[in-house]
Each structure stands twice: as C-alpha cells, then as structure tokens.
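Omission of a single protein chain aside, the complex is shown with its protein chains in their original locations.
Letters are used for the chains, namely A, B and C, taken in the order the chains are written, and counting of residues starts over at 1 for each.
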Amino acid sequence: MTVKLGPNRYGKAEVRLVRVVRDGPVHHLKDLCVSTALSGDMEAVHLTGDNAAVLPTDSQKNTVYAFAKKHGVGQIEEFALLLARHFVATQPAVHHARVEIEEYAWRRGGPHSFVRDGGEVRVCVVHHDRDGRDTVVSGLKDLVVLNSTGSEFHGFAVDEYTTLPPTTDRVLATAVTARWRHAGPGADHGESYEQARHHLLEAFAGTHSRSLQQTLYAMGERVLANRPEICEVRLAMPNKHHFLVDLSPFGLDNDNEVYHAADRPYGLIEGGVLREDAPDAGFAWE
Amino acid sequence: MTVKLGPNRYGKAEVRLVRVVRDGPVHHLKDLCVSTALSGDMEAVHLTGDNAAVLPTDSQKNTVYAFAKKHGVGQIEEFALLLARHFVATQPAVHHARVEIEEYAWRRGGPHSFVRDGGEVRVCVVHHDRDGRDTVVSGLKDLVVLNSTGSEFHGFAVDEYTTLPPTTDRVLATAVTARWRHAGPGADHGESYEQARHHLLEAFAGTHSRSLQQTLYAMGERVLANRPEICEVRLAMPNKHHFLVDLSPFGLDNDNEVYHAADRPYGLIEGGVLREDAPDAGFAWE
Amino acid sequence: MTVKLGPNRYGKAEVRLVRVVRDGPVHHLKDLCVSTALSGDMEAVHLTGDNAAVLPTDSQKNTVYAFAKKHGVGQIEEFALLLARHFVATQPAVHHARVEIEEYAWRRGGPHSFVRDGGEVRVCVVHHDRDGRDTVVSGLKDLVVLNSTGSEFHGFAVDEYTTLPPTTDRVLATAVTARWRHAGPGADHGESYEQARHHLLEAFAGTHSRSLQQTLYAMGERVLANRPEICEVRLAMPNKHHFLVDLSPFGLDNDNEVYHAADRPYGLIEGGVLREDAPDAGFAWE
Partner (left out) sequence: MTVKLGPNRYGKAEVRLVRVVRDGPVHHLKDLCVSTALSGDMEAVHLTGDNAAVLPTDSQKNTVYAFAKKHGVGQIEEFALLLARHFVATQPAVHHARVEIEEYAWRRGGPHSFVRDGGEVRVCVVHHDRDGRDTVVSGLKDLVVLNSTGSEFHGFAVDEYTTLPPTTDRVLATAVTARWRHAGPGADHGESYEQARHHLLEAFAGTHSRSLQQTLYAMGERVLANRPEICEVRLAMPNKHHFLVDLSPFGLDNDNEVYHAADRPYGLIEGGVLREDAPDAGFAWE
C-alpha cells in the first residue's frame, strides 16, 4: 500500500480578542473571534513529526494580539488580510493562509459603557497565497427574519409520500447565513457590509414569496444589483417552520393567528447567485 | 422503611407560541416560550400510577394555544396569570400553578416583516394558589454589558493562595440575569419592564465600581428607588473576565487596550436587594 | 425608602481541573469542573465596595488547583468538603461555603490513553457552615434512558382542551437528573454513587409504568430502600416524547415501530421521595 498526505491545514481557532480605543473619555470597542489556518510544506510534520516547518498555533495567537496593538483593528477584512499576508511573508514553509474572523456588535450605553447587540454576527474569510492572490469573502450569520404574510407555497411536485396541503398564506421565517465574494481589492468594507446587509433585509421583506428558493435568489440578486464590488453571494436559509395550530377541537377558528414554532426537522435551502463574468473563485470558498 | 412523597410538580415545558395580529396591512408579533407546572393532590399518580388527578401536559399545551386565540397575548405576566388561574380553577386536584414565560423581541422590518432582536430575553414567573394568592416575578436574562473603564478591584482579602494583583482600571463585563418581584397586583407590566431594564443599564453604566458586588447592589437599589411597584430584585452576574494580554515579550506595551475575553472559569456574583417592608415572598421564587 | 441586602454568595464557577496520577506506566485520570460559592459578612462590599472581606475568586480557583496537588482528588464529595471547610476555616468573613463539582467519566484505552465516556455526568453539592454543619448531596445528570414498551398512559383527567388519546403501549424516554441527600457523614461515596445509579436504572427498566410520575417515584423509592445512607432523592425527568408516525396515508400500518423523536415542548416531571424520619434538609438543596 502506498498512501500520501492529502489536503491539510492547521492553526489557532477562536482567539477571542477585545480591543478598547480611548478617544478621551469616549471609548470604542472591537470584539472579535479570530481563527488562523496555515498550509504549505507540511509533509515532514505529518509523516515523521519533524516540526521544523511548524509555526506553533500559540505563536499565531500571539500574533493576533500583537497585531491588534501594533496596527489597530479596523474593518475585519483588512485585519484578516494583514495577518494572512504576515504568515506567508515571514514563514518560508507557509505557502497559504486562511483567516476567519467573527465580529460581535455592541451598542453604546455611555461614554465607556456598552450593551451587546445579540443579533447577527458579521464574518469574513480571507485567503492569501504566496503566488500573490488574495480572496475576500464577507458575510453574516444568525440574522433571524420573519414575514407574517406575503408567502405562498403551492404548485409543487406531488408523489405518493406527499401530504402537504398547498397554501397561499404562510409565515416565512429563517436564520440567514450569507457570504459574499468580493470581485477584487479596494472595497470600503464597512460601507459594503452595511449595504449588503441592508439589501438582504430589503429583499427578504419586499419579495412576495412563492418559495423560499425564490426569496433566497432575490436576496442574492439584489445585493449583486446594488454592489458592484461583490461578484457572488451564497446563502443558506433554514425554513423555520411555523405551523398553524388546529384549534377546531376547541371550537375556535385560527385564521393565520396562532402558530407553533417548530425546532426540527426544518427545510434547508442552500444556493448561490453570481455574475456571469465573475472571476474564478479559486480558493475563496474553502 | 417508611418513605413519602416530597415536593413535586409537573407540566409542559417550552411551548413555542407565535401569535400574529393583523392591524390591516400592519402586523404585530408576539413570540413566546411558555412552561406550565401544576401541583396538588398527586399522591395517587406517584404511588400507584392512578392518573385520575392528572391533566395531561398535552392538554396544558393545548390550553396555551387556545388561550392565545381566545384572550390574545398582551403582557406576558398577564397571560401567565390567566393560565395559572385557569388550571387551578378548573382542575379540582390542582391546588397550585406556576407559569414561566420567555419573550423574544423582534424589530420591525416592514409592515409584516420582522428582524429578531437577539439581545436579552424578557421573562416572568407567576404563581397562583387556590388560597387566592398570586405572585409575579418579572425579569430578563442574557443582557450582556461591558464597561471599558471605571472599574477597580483592590483592598481584597489576601491568603496564601492569592496571586491576583490589585487593579485600579479594569474591564468589567457581565451577562445580567435579573428577576424582580412585584409588591402586589396592578402594575403596568409593559412600562414596568421597560423602566426596570432602563434603570439596570443606567446603574451599570453609571456606577464607578470597586467590585462587581457593589455594581450588582447599585443596580438592584436603583430599580427599587425608582419603581414602587417592585419590592425585591435578585441578580446573578458572571464576571466575564477580560484579561490584559502581556505584549512585553514583543516589545509592546499594553495600556488597557488589548484583552483576551476568557470563557471559563468565571466569577459568579449572586445577590438580592429588597425593601425593609417587602411582603413575605411566599412561593414567588420557587 | 429603606432597602437591604438579601441572600447573596459569590465564587469562581467552572474551574476545569484535570489531574493525572502516575502509577508506573499506568496512569489514572480525574476530570472535574469545580464551582465554589462563599457567603458571610458581605454587607460592606455590596454597599460601599469595600473588599476587605472578599477573598478573590481568583484565589478560590488557585486553591482548587493547589488542593488537587496537596491532597489529591478522591471522591468528589470529599474533595468538595475539603475545599468548603478550608474557606470557612481560614477566612473570618466567610461563614458558609457551597462547593459543586461535576465529574466526567473516561474509559481506559491504554496504559496512559483514555476515551471520554459521554454518558451521564456525576455531580455533588456540599455545604459547610461555620456552625459545623455539613450537608452532602450527590447525583447525576444527562442519564438518557428509554423503554420501548411497558409504558401506558390512560385514565387521566379530561377537560375541554384535552385531545390526547389514552394509550396502553408507548415509548417512555427521559434524561434523568437525580440528586440524593446523605443522611449523615461517613458514606463510602464511590460505592454509594455506583449503587444509587444502579438502582435508578433498575427501577426505570423494571417498572411497568402507568405514568412517568409513577416511574419517578419508583426510582427514588428503590434508592432509599437499598441505600440506608441516603435519606432523600429528588428527580427531574423530562418526558422526551416519541410520537408514532401516521403512515396510513401511504398505505402502511405502524404498530409501535416508527417514531418521531420530538424536541419541544416536552413534559417535565419533578418530584422527591424522602424517609419519614429524614433529618431536616437545612441548606442542603440551596
């Protein structure tokens, strides 16, 4: 038998970094969770345990903290690129770096007091390769939205196991996970994120939906129509079922008023929308 | 050996109720998690399996949904009392009911579109006894707050296992769980909740803290000082440690700027504040 | 307005301690999660932020680790008592200590290799007061069990919201949380735990059940009947509903064969069994 090493990477996951910036009595807060993953000349460590090529994950963690001090933390995409390029530039055995960051939002409660905004989490995944290529994917997760009308589901395929009745008015609820790929460098990542999020929400609220797939596509399409810096959007949207409760045994009607919010199982719709002329994604989605 | 039945209760936990109210094209949403627990003449079911006294938990669930239709859902405290009184009034074997409700907040995204507000969860626990007594505890959980300065910790007891250095400037962060007991009936529960929450936040932000205990007490005291309808506040506040990262090995200082947000272990501060003349709590906190 | 400090305690929660003992090439492992909580003369710290009475939670954490080295870790009840007594004995302001420990089980995979046993977690809660009283509660959580027959539910109370059909054969499944109080000192805690767990399982498997309450009582009663060192058992058992799937639309019968395991809502049965002559519980259950 001859075996070989396949795809591999290693790094430090979930480094919890909080940075406070003091602007006189007014403070500013960045709250991040940073994960690094490096790859390259890693045959020896796997096959023989020779660690000469291995920058410890502990050093990667230290770098995250030290860079937060040396360079500050602006948009997460830029902080991630800074880290990724550093590891590739300084470690000969490291040919490729992937950095993923989650950012938790806080609202101001006072000059130096903050209240965690528990809604969606902003995320990014960047790659840097020693051949010079960068990719930047931005996104969000846990954006929970619900339309209480304006959603239908009928005209679907019917087989011998189909019992679902068609409906012309249902609750449509989901927890949006969205990722969008930047066409190239140079985006204003703060503005881009706010606008992409805005268009996702507007498309969700504004689409009269005949299926969750249609809503998903409309959300991705609207982001692309309005944000030239973005070339592809990928979405995963669970159909968080809200079942109308049968109150007829109690002599009560239920005209789309009282629902049971179910946990499992749930529909899961995954799909992407991209420009015809989108550049090759390369390793962007890995 | 002679053994006997001790304290007991049973019910349906975590009934997920969503109610939509249509005000023309503008909809309104209530999103609740309701748990009921009944007690009374329950010797037979425990000792012999005779279920004659047992209203099925399935019936309790049905009642939650049916009541949402028949009576609507206003403030959660009132919906909980309605349910608790119903079970005691209609089931001879049920002498006491406890109803706990969590309410999840949503922001408006359109006339019939909503975005889940992922911050704190509003809660209540009410009891109703067949002797006519009601108790109402309101509260919240998962309210995550952080002060980036204005917090000290020094002058503490020192023993042979103490290595913590005193500090005059630290990050103070916690996830507030708060419960407050109403002195009697008649509160405007919506206004009361909003104001209690406001005073908790103001006291957290406004207290120059020499210990998390001091902050906790100030929060409870401020609610009592401003809300006559409330007679007792209980708080549980984990000290979510933010450790200053030692950057000196990298030739960098760290003047309260870069922190590691730790998971475990954490300090846990629990305490109550109550009026001298607060009525007896009875079963309110059970 | 005059307000006062109510019940309070503070400590370090979830100290994750792993201890390795080397018996030549054969190693032994203890894996614990320890939480301490102290109370006493704590007026000053709450009212003015004077920390003179406050032993830092950091020192409590250090004590856990240092005691693991100095005294070793045997049965968790004994390690907890050692810690509780230490804090009360050495800190004049501390009048009472509560120590809770969870223990995670590992199976041996080699002389120094271990595989985590992901089943139930063993727990204890001990109290020590400066008046000399100790209480010891042992227990377990997350013990998931299922009977595929031998469970009925009928003859229950019926009201206008009852639609549940009676059944003479259902799946009965639950995740047992059990706590048992020791009548006094001197128990062999390792043997006592193993036997109590054994009797809980035997009673669950061996009781032909007409209600989950009956099963709960039988479990507690059997522990008391067999373990004289235990004077009270408290159990919380969710009814993890397994609903028979209606396959009739597909021309299939379903004779107690295919079930949907539901998440929420669930029944929740809580109850205790105690000896007639059990000593007063005092603060044991706090």
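Convention: a residue touches a chain if its C-beta (ideal position, glycine included) is under 8 Å from a C-beta of that chain, and two chains touch if they have at least 3 such contacts.
In this text the structure is predicted, and so the values were computed from the model without any measurement.
Only one residue in the set C:Ala52, C:Ala89, C:Val115 or C:Val158 touches the chain that does not appear here, and it is C:Val115. The missing chain, though absent from the display, is touched by one residue of A:Leu55, A:Val73, A:Val123 or A:Val245; that residue is A:Leu55. Residue-level contact of subunit B with the missing chain is found at 160-161, 163, 249-250, 263-264. Touch with the hidden chain on the side of subunit C covers residues 15-22, 27, 29, 31, 62, 65-66, 68-70, 106, 109-110, 112-120, 142-150, 171, 201, 204-206, 242, 245, 247, 249-250, 252, 254, 256-263. Residues 1-16, 35, 37, 42, 45-59, 61-63, 66, 90-91, 93, 153-159, 161-164, 209-211, 213-214, 216-217, 220-221, 224-225, 232, 234, 238-239, 264-277 of subunit A touch the missing chain (whole complex, contact as defined above).
The working rule: only the chains that are shown with their structure count from here on.
The touch graph of these protein chains is complete, with an edge between every pair of chains.
Put simply, the C-alpha centre of subunit A and that of subunit B have 31 angstrom between them.
Taking the mean of the C-alpha atoms as each chain's centre, subunit A and subunit C sit 38 Å apart.
Residue positions of subunit C touching 2 or more other chains: 161, 163, 264.
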